[in-house]
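Missing here: one protein chain of the complex. Every other protein chain is in place.
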Amino acid sequence: MSVKVEVIEGGIPHNTIMIAGLVSTLVCLYLTYLNVLTNTEMFAFFGGLAVVTALIWGSHTIKVLCSYGIGTGVPSAGMIAFGSGVIAMLVATKPVFGMGAPIVALVLAAFIGFILGYISNNILNMKIPAMVQALTEMAAVGALSLMGFAALITGGFTFAGLTTGTISMLGMTVSSNQISFIGGGLIAVAFLLGAIAIQHPFNACLGPGWKQDRMLMLTAECGFLSMIVAAIMSFALVSAGSAIISLVIALGGWAYTYNQYICLSKRDAAAWLDAKPIPEMEGH
Amino acid sequence: MSAVAAKPQAGGAMNPTAMVIGIVMLLIILALCWYVSPGLGLMALIGITIGGVLIGFGTHFVPVGGAPAAMGQAPGIATGVAMLAAGAGLAGLFGGAWAAEQGLVVATVTGGVGGGLMMAITCMMVNFVYVFGMGIPSASGKVAKDPITGDTQAEFKSQGTEGHGLPFVSFVGGVIGGFLGGAGGTLIYLQLLQLYEATLPAVMGVPPAQVMPIAVAAAGIFAVGLFLVNAVLTAYNITGTIEGPHDPKFKRWPRSIVASAVASALCGFVAILIVAL
Partner (left out) sequence: MEQIVFGIGITALTGALATIAGSAEDTESNIGSQGDPNSQVQLAPQMGFLHRIFNKAVAGEPPAYGLWCALGAGLAWAFMAMQINAVLAIVLGCVLAVLVQGVYATTAYLGRTASLAKFGQPVYIDVIKSMTSVTMAHAFIAIFCTVTLCHLINGALGHPFPLPLLGLIWGIALGAAGSATGNPYYGKERQYQNQKFGAGVPISASGNIVRYAEAGERNSLDNGFFTHKIGGSASGICFGLIVFLEIWRTILFEEISAGWGAIVVGILMILIFTVADRYIEVWARKNYGPYTEPKVAS
């Protein structure tokens, strides 16, 4: 027995969300470049905002894909998105691409996603109309979200920045490869944070009463929640001041979106009861 | 939890044109890799492709029943196929990574044994709970007799269900699936580790001993990522549930070999570009 979902029409069209998400993610990623220009790490929080906008785009793509009934659960889509995105993202951070890293990540991930979509639709014979475009978009979202996490936690997205950090031993600060985004394995945490956050909104709002604004608000809430913990982890790699800025922005954003989400759920629920018995229904 | 909508009946049919295009893509990627980084890079890519194919093929053996299995309505394990295979394979990768200094063959087989051991314990405990906790014997819904033990299945199947528990052939399938998945994941990890250990010092300009954490962590996360991609592709191939190697859906494995090969080669090539560009 599976849950029946009708393909809901109406709301903001997917292409609008895709373009808006894409543009705002790239803008936020490039705004972290202010770190390089001003030689601080204070603008790292733009990486977190990039994650939020990328996730909003991605969760809507998952909604489009999973409405067709792919036969497996929703979380698999998030996994394949980030599994293909993480590889593209690391290549894009190489110094040879310089400032074009986000664009390279986008193009490379989209290419990988396109091939994966082709494989799924044609070799695996799934023949779902939205599959190729959806997997292309999701791989791109995966790569951009990971880049956003990297920028938030380390202050930039160059390969050198992701692989070196400082450790203070006996009062001296020494450069170390082990205390870094990749060397310390924080990329694994970012991977799962994003993979769960991208599929949770559609998975949690699944049902006949699905509403687009409620799902997108939940996506923003998941994005800010991920930003909170990522900001806490960034205390180890960036200066305390920048981490506090990211943390405060994340907490404020999360409190607002969580509150809004509860209000929207209240709006949509059949009843909002506190310690009341199960309602009587005929015949049951 | 998936949505039901008007989905065209793809089923188990094979698409020969797409398979040929897939093989051509694989050859193109191999050629590109030979051009960009012959020697180390090409060896690594071949290893990664084989590892990915092992993962994809191995996941077909793992018996997964999905939501109906949680109610005793279908045989198999009541978890998602991609994540159950990932769990077993990652437990294998853990063991294989530990044995990395002992050579490629030993480490890969260790990884496989780790994955197989995890599946053996899990499958046995599943049967344990079914038999002693719920009083339900195992019965398959897809075959009349267990191919390995010859036990007849039909008279043990509860009325109104498709079977339940883990018949012996499903158990064996699970162990084989865990073994292949663990071995494949470890192979991918070892190939990338070898490559990064050899090339990252030159790329980053640091001594080899210092670059170890980066090489290990990067190879590890790529192995996890490739694992998940291959497992999800297999989940797409079997549309979510399979009883084991005796299930008719198992015959779809040729599609998965080509799909996993192309996907792993592509992702592996991109992973090699990190040190080859």
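Here the chain labels run A and B in written order, and each chain numbers its own residues starting at 1.
Rule of thumb we're sticking to: contacts are C-beta pairs under 8 Å (C-beta built on N, C-alpha and C of every residue); 3 or more make two chains touch, one makes a residue touch a chain.
Everything numeric in this text was worked out from a predicted model, so none of it was measured.
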Taking the entire complex into account, which one of B:Gly95, B:Gly177, B:Gly244 or B:Gly268 touches the absent chain? B:Gly95
From the listed residues A:Thr93, A:Asn122, A:Ser145 or A:Gln199, report the one that touches the chain absent from this view. A:Gln199
Out of B:Ile21, B:Leu40 or B:Met124, which touches the unshown chain? B:Met124
Had the left-out chain been drawn, it would touch subunit A at residues 1-4, 73-75, 78-79, 165, 167-168, 178-179, 183-186, 188-189, 191-193, 195-196, 199-201, 203-211, 214-215, 218, 221-222, 225, 229, 232-237, 258, 261-262, 264-266, 268-279, 281, 283-284
Sites on subunit B contacted by the missing partner chain, in the whole complex: 1, 66-73, 77-80, 83-84, 86-88, 90-91, 93-95, 97-100, 102-103, 106-107, 109-110, 113-114, 116-118, 120-138, 144-145, 149, 151-152, 154-161, 163-164, 166-168, 171-172, 175, 212-213, 216-217, 220-221, 224
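Operating definition for what follows: only the chains that are shown with their structure count from here on.
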Given the complex, residues on subunit A that touch subunit B span 1-7, 66-77, 79-80, 82-84, 86-88, 90-91, 94, 96, 108, 112, 115-116, 118-120, 122-128, 159-160, 163, 176-178, 180, 182-185, 187-188, 191, 203, 206
Per the contact definition, I'd like the list of subunit B residues that touch subunit A in the complex. 1-5, 7-8, 10-15, 17-19, 21-22, 25, 67-68, 80-83, 204, 206, 210-211, 213-214, 217-218, 220-222, 224-229, 231-233, 235-237, 239-240, 255-256, 258-259, 262-263, 266-267, 270-271, 273-274, 277
